[in-house]
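Removed: one protein chain of the complex. Kept in place: all other protein chains.
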Amino acid sequence: MAAIRGLRRFGSLLARMLGFAGGIAAIGGAKAVDLPENRADLMFHGYDGGGVRATGPALLVRKNLVDRVSMSASYYADIVSNASIDVVTQASPYRETRNEYAVGLDYAVRDALISLATSTSREPDYRADAVSLDVSQETFGGMTSVAIGFTRAKDKVGHKDRGFFDNASHWRYRLGVTQILTPRWLASVNVEAVADDGFLGSPYRAARVFGAAVPERNPRTRSSRAVKVRTIGEIADRQSVRAEYRYYWDTWDIRSHTVEAGYARHFGEQWLADAYLRYYTQDRALFYSDNATAETLYVSRNRQLGTFTSVGLGAKLAYTWKRIPGRYEVRLHGALERSRFDFTDFTDIRTGSPYAYDANVMQVFVSATF
Amino acid sequence: MKAKYRILVRCAAGAWLAAALCLAAADAGAALTTAAKAPDFTLPAIGGTNLRLQEQRGRVVMVNFWATWCGPCRVEMPHLNRLYDKYRGSGFVLFGVNIDEEPRKAADLASKLGLRFPVLFDVEKKVSRMYDLSAMPSTVLIDRDGRVRYIHRGYRDGYEDTYEKQIRELLKE
Partner (left out) sequence: MSRAPSIARHAAFALLACAALSGCARLQPWVKPYERERLADPVMKLQRDGLSDKHFEHVRDVREGSRGATGVQGGGCGCN
């Protein structure tokens, strides 16, 4: 509860800063900011790792409606077949579909872009609704871009046998500053605070205490902070490198570091390729235990909260199929990422050794800007 | 150590935000002012010939600074084409000053868009600096006496109507 109060104060502080930024905007020169360009994406995505497969389509359409207003709508579906280690060792594999719909409105006023979006995600036993407001402001001759955002989400948590039985609420506060350093280098800092309240676990998951399976007990609040710094620069003609680092910490005592390095370049006029390496390492939550040897108020064997590292290698390729400058451009894309997850304190009870698995993420999509 | 680190991170984030907002207030306007004499320049145009601003004295000149990588510039082009066709007979001239590093790309785009007004190349950005561009695109309207009368920074839907109004006003003088 104190966490929520604290974050609400942080939220009101951000609101005050937003007002301040608005005041500055009024002083600054009237430079017209661009609306995001019209766009349509159609994607087929897939994830395969640790016995879970999630595939499905995704669609995004964005269109300028009136002079300063742009509207976007997106649909995303996950058809999940779950035969993960949790599922196969405790129950039987299952299949379900999750649908997510989102609608957004962008309004350009002077140097600022105001975005309002709402989304809803539905699956048979979980429903999440969210509303977010983002304001981004160009300042200092367009060299600095400041963005503030807020998301409020409410979830209904259910169980396939019991129906919906509890709720969860989330508040997210974001702040980002992007700075042009030189004609060839950019840097940005992003900060995000998240507060959760309510049922924050899974009604299907069990924890292990003295070797016996018990329903997991998670705290009903969680408050987290994350800071990410990144930089991107052009190192040679039409080639760029980027580096990012994120530090995360929360009240469940989870600490994580994410490091990512990437390289992108054009090949001729039609091909654009990316390659990146991502390293993620996490320290377990306070109440996480592979096999608890004491009775504690909270206990969980959710491996997502354990100690593990993940190393991923990814590549993307985009092909410009048709381009009419000033009119439209159609591109075909493919993306592939392969990662390896290595757990330190989660045992694969089928083998008795620490659990590890490989995951593949795949996307193929068509995008048109017009 | 961890508590100190947290304070440092928050302080840095707050300071960066403050600096960004502060720099916003420091954002100075362009040094180019209306009623001042338009700085003269000579630039190569498509086809190889050089065009000089001073030689247009007696005509109303619109100088539009654009680039192939600037979205609003491309949206503005058909309107500029139309205005050029409509008023060129009445003593109106439009200079499309392109600032791309590769003039060839600009010439390609100019022919694809069917631009009928002269396109000049300011590869070294000398003229851009002289005119102290603070936005892309930038449009400067110069009257028959060679004075800067109107400056437009950026482009939004509806600007072309303002351009037309101002061109007619300057042509009447």
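As written, the chain order gives the labels A and B, with residue 1 at the start of each chain.
FYI, a contact is a pair of C-beta atoms (placed from the backbone, for glycine too) under 8 Å apart; a residue touches a chain by one contact, two chains touch by 3 or more.
This is a predicted model, so every value here is computed, not measured.
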Review point. Which chains here touch the chain that is missing from view?
Key: A, B
Check your understanding: Among the options A:Ile85, A:Ala108 or A:Ala153, which residue touches the chain absent from this view?
Key -> A:Ala153
Point to revise | Touching residues (missing chain, whole complex) on chain A | key: 2-3, 5-10, 13, 17, 20, 41, 43, 45, 47, 49, 58, 60, 74, 76, 98, 100, 102, 104, 115, 117, 119, 121, 123, 126, 128, 130, 132, 134, 140-143, 149, 151, 153, 155, 168, 170, 172, 174, 176, 178, 180, 182-184, 186, 188, 190-194, 202, 224-228, 230, 232-234, 238-240, 242, 246, 248, 254, 256, 258, 264-266, 272, 280, 282, 285, 304-306, 310, 316, 333, 335, 337, 341, 359, 361, 363, 365, 367
Study note, to complete from the structure: Logged for chain B, residues touching the omitted partner chain are 7, 10-11, 13-15, 17-19, 21-23, 25-28, 65, 67, 69-70, 99-101, 125, 128-129, 133-136, 138
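By definition in this document, only the chains that are shown with their structure count from here on.
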Point to revise | Contact footprint of chain A on chain B as seen in their complex | key: 9, 13, 16-17, 20-21, 23-27, 29, 68, 71-72, 74-75, 77, 109, 112-113, 134-135, 153-158
Review point. Along chain A, where are the residues that touch chain B in the complex?
Key: 17, 20-21, 24-25, 27-32, 34, 37, 67-68, 137, 139-144, 146, 175, 177, 179, 189, 191, 227, 247, 324-326
